[in-house]
Structure formats: structure tokens, C-alpha cells
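Please read the structure below before turning to the comments.
Every protein chain except one is present and positioned as in the full complex.
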Amino acid sequence: MRIGVFICHCGKNIAGVVDVKELVERASKLKDVVYATDYVYLCSEPGQKEIQEKIEELELTHVVIAACSPKMHATTFARAVKGVGLNPYLLEIANIREHCSWVHHDKPEIATEKAFRLIKAAVAKVRLAEPLEPIKVPLTRKVLVIGGGIAGIRTALDIANGGFEVYLVERTPSLGGHMAQLSETFPTLDCSACILTPLMVEAAHHKNIHVITYAEVKNIKGIIGNFKVTIEKKPRYVIPEKCTGCGDCMDVCPVIVPNEFDQGLGARKAIYVPFPQAVPLVYTLDLENCLNTQKLVVCEQCYKACGPRAINYLMEPQEIEIEVGAVVIATGFDLLPIENLKEYGGGKYPDVVTGLEFERLLSASGPTGGVVRRPSDGKIPKRVVFIQCAGSRDPEHGCPYCSKICCMYTAKQALLYKHVVPDGEAYVFFIDVRAAGKRYEEFVQRVMGEERIVYLRGKVSKVFQREDKLVVWGADTISGMAVEIEADMVVLAPAVVPSKGTADLAKLLKVSVDEFGFLSEVHPKLRPVESVSPGVYLAGAAQAPKDISETAAQASAAASKVLSLLSQKEATLEPIVAHVDKELCIGCGLCWKACPFKAITMVREEKREGKKRRRYAKVEEAVCQGCGVCMAICEKKAINVAGFTYDQLSAQVKALLEDE
Amino acid sequence: MEIAYFPGCTLKTTARALETSALAVAKTLGIAIKELPSWTCCGTCYSLAEDDLIKQVAPIRTLARTANLGYSILTTLCSVCYNTLAQANLFVKAVPTRLEKINAFMEEEANYAGNVEVKHFLTLLQELGAEKVSEAVKRPLSGLKVACYYGCLLLRPQNVAIDDPEQPSILENIMKSIGAEPVFFPYQVECCGSYHTAVKPEIVARRAHLILENAIENGADIVVTSCPLCSFNLKERQKDIKRLYPGFKGLPVFYFTEVMAEAFGITKILKGI
Partner (left out) sequence: MRLVLKRQDDLLKKVEEISGENVFACYQCGKCSAGCPMSTEMDLLPNQVIRLLQLGANEQLLDCRTIWLCASCFTCTARCPKGVSLTRLMEGVRLVLLRTTKEDQVSPKEMEKEFLPQVALISALRKFTT
């Protein structure tokens, strides 16, 4: 055994704190270490070359690299050692940056000692390492995209255009998502529906895309390459194949309820399409509001009116099973309920509305036909106050983050308002205007300069009703004055939050979420569209607040990740999975019960002459995630995760703790 | 279960009406509250300094005596006393050394372990339930439009709030249960100027004017409050308001318990309103 130890300076990040020369000297004396050196940037091209040359020159059999977190460069170094024929699982990384120099920058001596111990532990571990080969599994060349907004549509189209089959599942009766609700989009003022609906239609007609609307993902099993998905199609009570979308049923339906698509500002019938350009253009009967119940039919108006006999009151939920090789989550966002913003009278005063509600009031296809009318009395508001950061950048409301889209959409809404109500006044309260995007800043300057909209730098503290006005108490910190505005309408820009159900879906797919419920990516900078669960990718605002252009970019990125996966013959899995030593296993089943991925089954030995057939645990390698729960619970040390065996870990811990 | 009652200084002088009516209301509703046999100043106005423990001695002494008499709940009528006692209680419970120091300082008292809960009388009524209150009504105050004024100290800071700090309803619910009609009153949580009444009465008059005008424009016949200081500012400062704003018509101000006592048939003070 010939171990080489390479210690990285990471510029001053490591070498500025720990004594690298001392580490080299002490590491070279460790058992089986034949060579130790230091280098200024091991991750650089020449740094990697240095490692490769030394492996060849000194015939190194194992390598320890003491550098930054393996999350950062494990793959870089693995590739480097593999390049010269060394099995990458004979490489161990000691994290002496994040775990040492960064956190102990004020105590260099202790940091040096800790760094040495980390290296010593890595050497002890790598001495027991075995070469491993990646696991290959067959790949189902189909994809599930969850969420039919712009993120899901863009992803589905890109994958389908690449030649693979896509199932696009949407919870509501139509594709489109929030983008379909918007009037115009910033900064180009393109009509949102005009640029979105062609994509919706393209998706629906694409030979590689199966659009499944009014449906939800109920269950997902399996792993990258082979997911088994159960989708529940909610009963529409309208047979899609027969429905022509003529709307005769809607005309005769006697029940009128608020339309969710109009944020409740407009009305729909109990049998409806959410908006005229809906895709698919198939009616949905909402049984919750219909006069009929599952058991009792008291009104048959729609049934009678329907020429093609498409209505079926007895329709049941339907479960579909599909198999896919990859999943893209594109479930989008919701707005923080404004009932949480009590100081602004959210939920109390009808004329305090959200940005999304205001979009519907601005939209030519909205409930007011594009004439801005306030909800309480239908009057055209002559003085409108926009309040940004309504819950965003606000730890006290649980959202310390910036919602990113509000500065731009508020500017756009103020401009559109001025265009439809030229004698109206608009005031925008902001903390900072964040307009970092292509032509964004120019757009905001146009809104301020050309539209002459007054921006007040400060937050609003209270909104309350006085007669038919809303009194707004705000601050303008630039002039240093508290201000009062008697407004006709107040538009809040509530914090962007993950859409309802995101948490459940994340659990189902074993994707982690951050403290606010947004889906977590593997690496925020370098791997922004991959989830921690292999084969599961992220697109759109489900990952973090983002606008349409950024969403489209991320959606295409997710699609390209999927395409590169599907263009391979088989899926490659990390070989860091559990192995059972049949001789030691007593078949107790503890690991079987403990495994969170259901990767273990209990099996019996083949018949043996004259002997009892023993029971033992068997690991499905393609399902095992290498978490090690089985290993921790096994009383006989019979199950071990490759690369992290009991012996390796205990050697590592011993080396860490023992004094020289 | 008997609940200890801490009156505080002002209830024995300018706010006698609050105490008398509240005790009558409690008796009618069967809420067993008993005045502490010996009590000192609550320690108002609550000290907001971290480094001045001596200011916490008065409220903690009261809580220690309450605990020592075997009570687990202490109720107050005055909002200022409530706020001081409740905040002091949280302050010493948050850091054990604070309590240790104060206990060591009050050597003549039994140690306080942080085991008394401070509840405003309004919370006791809420816990009793609107139905019980309604049952006791002999003369429903139908048609009486009431502006429920909370002021600051029942609702802020949040950790001692007896209700939602922005849209409270506890007083409204009680008024409804005695047949009165609470009016929309967005100034109900606006500060009246508080202790500035002692040094800058004109500022307080301007504040009180805004609050009362808001009650008037929303059609209130009377204002109710639970705070002797708010009550003074809204009621007694009306003569200053009239001097500053000659058009001001005035508006009667009562303690909420006075209005309850009226509905229970105990008193007759609302004649002509």
C-alpha cells in the first residue's frame, strides 16, 4: 500500500490559518504514507496534473486530498485520479477548509492540530478502502413533469422536442399556471396570454407529450431511471373525448360561484372552463358547487343541453400508473395569504388586493374587461397605493427573503394603471428597488420618469377605512416625513411562498426543502436544477421566487439535464450501497424494518442438503441510497455500506481521537 | 378556583368606578376574585432596560406574594398594571439569574419561582364565554353603539397581548354579548398619549381628539376602555380638546365593566345616551 497525501492551500483560505508545511511533515510520517505535499490550488489544472503525475511516478495506490468540502470538488478530484487509472473510491477527502480553517480562523494553532487529525483520519479510512464500480441500471426513457405552468410547459416541450415522451401533470383543469393570469409581462409589455397560449397549445398537440390535467401525483416509487408513478385523475364529470368545448352546458347552468382563475373577483358557473383559452378546452363540472351530489341528481340542465352527450354524473376518480426515468418538479408558487397582514387590513377591506388580483383587474380578459374597478363598489380608483415587500424581507412574517418579482411587477402595474386611468394617481412604497435583469432598470426608470409615478422610500405601517377611502399611513424616509394618503385602492405585493402541496410532494420524492418550503437544489451555484434525489429535477418558482424569463431558463436547464440522462444507455448509480455478509447475517430483520427506502428484503437460502435454509437480508442495490441506517442498527456488523464500512468508520474515529 | 386580584393605585382613587363595577360584574358572573391582602405599586411604567433589575422588584414582589398565598393566577383591571406585571413576569422567567438576584434582594419575601400567570380581567371573561355573560343580562343595551378602545398595553408588545394586536375582538365580543353594538373603530389600537398627559397635556388632547373623532365618525354613542390612564386622557382631556377644537362635540367614555354592570341591572348610569 502506497498512500499519497496532497494538501491544498486554497490560496489563503486554508494556508492563511493552518500551518500547511507542518501538516506535510507530520502526514508524511503516517503509516503507509509514502508521499505528502502541499499545493496552492489543487483544484486548478496544474494542481490536478501534479496529483496525476505523482500517482504515476510513485505508483500510489491510495490518495488523500486535504482541501475544501467534498461537496465542492469531490467529483473534480475523482475525475483526476480516475484519469491515471486509480479507482476513484480509493480517494479520500479531508475537509480542512469548511470544517477547519474557516471556522477556526481565530485559533491557528488548534486549527493546525485539527487539520492534521482530519488528515490522519482520512488516511486511516482510505487504508481500508476497496475499489468500487458504478452500478448500472436500465433506463426508462420517459419523463414526468409535475406542474403545468410556464415552468412545466417549457420543460415538457424541450424534452419532447429532444425526442422523449413526457407526461405533463397539472392539478387544475387547464395548463397555464399563474402566467395565464397575468395581463402584460415586464419589461417588454408583451401580452402574457399571447405569448403563453401558443406554448400551451403546442404542448397539448405535441406527439411526445401526454397532457394530464385535473390530476395529481398520488404516489411515486423507485429511483432514477425507473420511477413508478400513480396519478389520480379527478372526475371531471365531462367525457373529454366527447366535449367540444361549445359551452352550451355553461350557458344553462344555474349555479354561479367565484372563479379561482380571477382570484375570486369574477364569477364562473359550476360547470366551467377557467378561462376561454384553456387547454384542454374541456369543461369541468365542480361537484362541490353543483346542485347534484354523487348520490342525487336534482338538476339535469347541462346534461340536457349537451349535444354530444359528454356529461356523466357518475364519473369516478381514475388512477393511472406510469413508468418514467426522470421527474421534474415545477409546482410553482402561491402568495402569502394577506389575512396574515392585519395591519394592512388584508382580508378585511375588499379594496386591499394582492398583485395577482390586480393583474386580473388589468387583464383585458379579466372580470372587468381590463377596466380597473375596485372590488367593493366597482368604481374606477383614482388614487392607488402600491405596497411592496408585504411580508417579504420580513422575518416577523416568516419570510426573510426577497420575493424577487414584486419590484418589477409593481412598476409594471403602476404603468398599466396609468395607461388605463390617465387621470389617476399611483404611489409606490418600496424599501429598495431591485431591478437587476436585462432592461429591468430601464423599465423602472421609465415608470418613474415618463409615467411620473411617485416612489416613496419607506414602508406602510397601517391601512384603514375612512368612509369609502382607504387611509394609508406610510413613511418617506428620503424626505424624512411620515405621510398619509387617502387612497381608493391598495395593492399589496405579498411574499411569494411555495405552492400548496409542495411539502407533501417533496416528501414523496425525497427531495429536501429549505426552511421556507422551497425545494432545495444540490448546489445553489453549480447545480441549481438538480434536487438531492437523483433523477429528480427542479424548475421554476418551486425552487425559489423567480420571474418568467428566469423560470423559462431554469426549465430549459432542467430539460437539458433530463436529456443528458436519457441520452445514455443506462442510468449510472453511485456504488455506495449496503452489502450483506451472508455468513454473519442471522436474518433478524432489524435492517429490513429500519430501511427508509424499502431497499431490503428478507430471503431464504437455496435448498442445502440436509441443512436448514437460512434467512438473510438482501439489498436491492438500485434502490439503496447508502444512508447507513441498516448498518447502525445491525447487531452483528453483517451489513456494511461500501466506502463507509464499519471498519473504515471506526478506524477513522479512532485516528481522530487518539493522541500521537 | 379563586383568583388573586391586584387593583393597583389608580383603582383606589380616580378609577374607583372601574373597580366597583368590575367587582360587581365578577360577583354576578360567579368569577371568584379576591384582592391581595397587601400589595405595592405594580412598578409602572414597565422598565425597558436590561441592566436595571431594581425596577423589576415591585412587580416581582407582588407575584411572589401571590404565589406564596397559594394562587396560580393573578388578575388585574388596569391595563398598565397588567402590562407591567406580565412583562416583568416574562422578563425574569427568561433568564434564571435575573430571578435569583431579585429573590436574593427581597429577603423578607418567600422566593418567587415564576409560577404565577398574569391574566387581565378581560381574558377571564373571554374564558367564561359570551353565553354566560349573555345569561346575566337583565337590560340588554340594544341599539347602544360602542367604540371599543384598547389602547396599547393590552395588545403590545406581542408577547403579552391578550388578543390580536391589529384586529382585536375581545371587547367587541363582550359588548355584543350584553346586547350592545360595537362600531368599526380603526383608532382603537392607537396610542392616546399615555403618561405625557402629566407633562404635555396638549399633545394628549390632540391624540385624544383624533381617537374620539374617529369613534364619532363611525357612529359611536360611547367609548369603552379598560385603562384608567386612557380613560383619563379620553374623558378628562375633552375640556382641553374643546378649547383646541371648538367644534368638538364630546363623547361619553366608560369603563367596559361599567357598561356591563348597567346591562346586568346593577347600575343606571347610561340614562339619556
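As written, the chains take the letters A and B, and residue 1 is the first residue of each chain.
Methods note: contacts are C-beta pairs under 8 Å (C-beta built on N, C-alpha and C of every residue); 3 or more make two chains touch, one makes a residue touch a chain.
Computed from a predicted model, the values in this text were never measured in an experiment.
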* Asked: Who touches the missing chain here, A:19, A:394, A:441 or A:574?
  -> A:394
* Taking the full complex into account, find the residue in B:90, B:106 or B:191 that is in contact with the omitted chain. => B:191
* **Residue, one of A:244, A:461 or A:601, that touches the chain absent here** => A:461
* Footprint of the hidden chain on chain B, which residues? -> 8-10, 13-15, 41, 44-52, 55, 78, 80, 152, 155-158, 165-166, 189-191, 193-201, 203, 206-207, 228-229, 232
* Write the list of chain A residues that the hidden chain touches. => 343, 389, 393-397, 431, 457-462, 473-477, 480-483
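What we mean here is this: only the chains that are shown with their structure count from here on.
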* Find the geometric centre of each of chain A and chain B from their Cα atoms only, then give the gap between the two centres in Å, rounded to an integer. => 49
* Asked: Along chain A, where are the residues that touch chain B in the complex?
  -> 342-343, 348, 462, 464-467
* Name, in rising order, each residue of chain B that touches chain A in their complex. => 164-167, 184, 186, 217
